[in-house]
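What you see is the complex with one protein chain gone and the rest in place.
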Amino acid sequence: MVKNVFGRIYIGLIMLFLYAPIVVLIVLSFNNSKSRAKWGGFTLKWYSELFDNSIVMDALWTTLTLAILSAVIATVLGLLGAIGIDAMKKRNYQIMLGATNIPMLNADIVTGIALMLFMVRFLPLGFSTMLIAHITFNIPYVIFSILPKLQQIDVSVYEAARDLGANSVKAFWKVIIPIIKPGITSGFLLAVTMSLDDFIITYFTRGAGVNTLSTVIYGEIRRGIKPEMYSLSTILFLMVLIVLVMSNRASKKQVK
Amino acid sequence: MKRMSRKHLATPYVFWIICFTILPLIYIAWYAVSDGDGGYTVENILAIFEPVHWKAFVLSIELALICTVVCLLLAYPVVLILRRLKIKKKGTIVAVLILPMWMNFILRVYAWQVLLSDNGIINSFLGMLGLPSINIINTPAAIVFGMVYDFLPFMILPIYNSLMEIPNDIIEAAKDLGADGFTIFRKIIWKLTLPGVISGITMVFVPAMTSFVFSDILGGGKIQLIGNVIEQEFTTSMNWQLGSGLSIALMTIILLIMALLQKSNQQTKGNNMIW
Partner (left out) sequence: MSDNLLELRGISKAFDGKTILQELDLNIKSNEFVTLLGPSGCGKTTTLRIVGGFEKPDTGSVIFNGEDITALAPEKRHINTVFQKYALFPHMNVEENIAFGLKIKKKSKEYIKDKIKYALKLVDLDGFEKRKPNSLSGGQQQRIAIARAIVNEPEILLLDEPLGALDLKLRQDMQSELIRLKNELGITFIYVTHDQEEALTMSDKIVVMHRGLVQQIGTPKDIYDEPCNAFVADFIGDSNLLKGKMLDDRLVEFLGERVICVDEGFGKNEPVDIVIRPEDVEINEVGKGIVNGVVKNILYKGANYEMTVEAGGFDWLIHNTVAYPVGSMVSLYVKPFNIQIMKQMDESEMILDEDMENETYE
């Protein structure tokens, strides 16, 4: 099929577009020259120097803690929220959905500034304000991952569990949670991803001296980004890639 | 379970929304109308119409519109091809589109600077092929380029979801009733994917309209978008009232645009979430 060949080429070009910058960054992480325009030979020195760079390591630590912590809290709040919203009557349900949509639809810059203006009244800007901000924009992703799964559940599944002798908590824990588990997992992973990738909201809610990778890099742009950043990003990216490929393989084997 | 007790599970979340979504918005609105000396004024909101701000605002709208249209034009064929190739592993497609986000966002945009700069990788490559070089770095075109790059997945995913929901027999029924490929697209596929398209447009237009990162990195710092203006009010000028006023104005206008968009598509309700 000629059409299919063109189709594949087109998809290939889009993939190239999406992944070109990533390839560039990976290549730069092995570049011996500090200039980003010239290839100065292959080196691993940015990888070894990475661990001595306290600014980068601190930022990495903050970024990861922020991502995991905000995703965990958002998942718990979001799971409870989704279950509650699912049980609501039409009017409240619509109101809650609308409110949940606000952080997703509102401009990041407005969300960031609004949170900053509000929180600065009673909290010093720093890790805690960043954490609250990240939880706030993560929850909608969790809720919108879980809610559709809850709505797909046949009520009789829960009733069957009760019929077979499970009390309400047990029926919920043993039946409903396993069914919506894919939604919980994807909500959590999305939350981690969004937290890691965020710049604008973090930028407005952070305090002096507390940095994530994004804010460090943003600050370095004018002066030139330290090559250690490339190697760090490469490591993070490849780790996620490997995990993804492996989980994909595992799920394929399960199917077989 | 009893519906009563289940509803209450949402209480912590309701509390969270009130504290960290609703109250901050009330706060920023309050800042926007206060003059800093205890009085109230609408000047900070109307400041959007001052020539300096208005120019940045109009340019932002222009670039965001171009970015949205380009994303739509690039994304729709992708989705159609994915359906034609019968690629149904949604997980894989989502993963491939989300995976780049694990490379830091600022770095990825910065990489485009490396690629697009006048003596950058793309131009060296074009030079090797004997083709003329492209000089778009530090122009609005480069800003749009970066935005399209970053937001394209958010256009693809919702359209992909809505297209994959169309059962095959609907399309066969249209064929059966005499519709050719183009008619099927126009009357069935396009109409049924409209909720996805609108959700995609929202996901792309709003951040494209308000971000200040692309203009900073790819625009060479000389091109001012409304995002840059607001950011500077908070970081360099330290005029929080003005910054809040402009934010509220921006938010209002975006809401109006979105409302119009939704209204143009009253019929197609339903779930247009991307996840």
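The letters A and B name the chains in turn, as written, and every chain counts its residues from 1.
Keep in mind that, in the parts below, contacts are C-beta pairs under 8 Å (C-beta built on N, C-alpha and C of every residue); 3 or more make two chains touch, one makes a residue touch a chain.
It should be emphasised that the depicted structure is a prediction, and the values quoted were computed from it without experimental measurement.
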item: Displayed chains contacted by the hidden chain, counting the whole assembly; value: B
item: Omitted-chain contact residue, chosen from B:L73, B:I170 or B:L255; value: B:I170
item: Option from B:G39, B:G130 or B:G178 whose C-beta touches the chain left out; value: B:G178
item: Interface with the undisplayed chain - residues on chain B; value: 167, 169-170, 172-180, 183, 187-188, 191-192, 267-268
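What we mean here is this: only the chains that are shown with their structure count from here on.
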item: Residue ranges of chain A touching chain B (in the complex, touch as defined); value: 3-4, 7-8, 10-11, 14-15, 17-22, 24-25, 28, 36-37, 77-78, 80-81, 83-88, 92, 96, 99-100, 102-103, 105-111, 113-119, 132-133, 135-136, 139, 141, 143-145, 148, 158, 168, 171-172, 186-187, 190, 193-194, 196-200, 204, 213-214, 217-218, 221, 225, 229-230, 233, 236-237, 240-241, 244, 248, 251
item: Chain B - residues contacting chain A, complex; value: 1-3, 6-14, 16-17, 20-25, 27-28, 31, 74, 77-78, 81-82, 84-85, 91-92, 95-112, 114-115, 117, 119-121, 149, 152-153, 202, 206-207, 209-213, 216-217, 227, 230-231, 234, 240, 243-244, 247, 250-251, 254, 258, 271, 273, 275
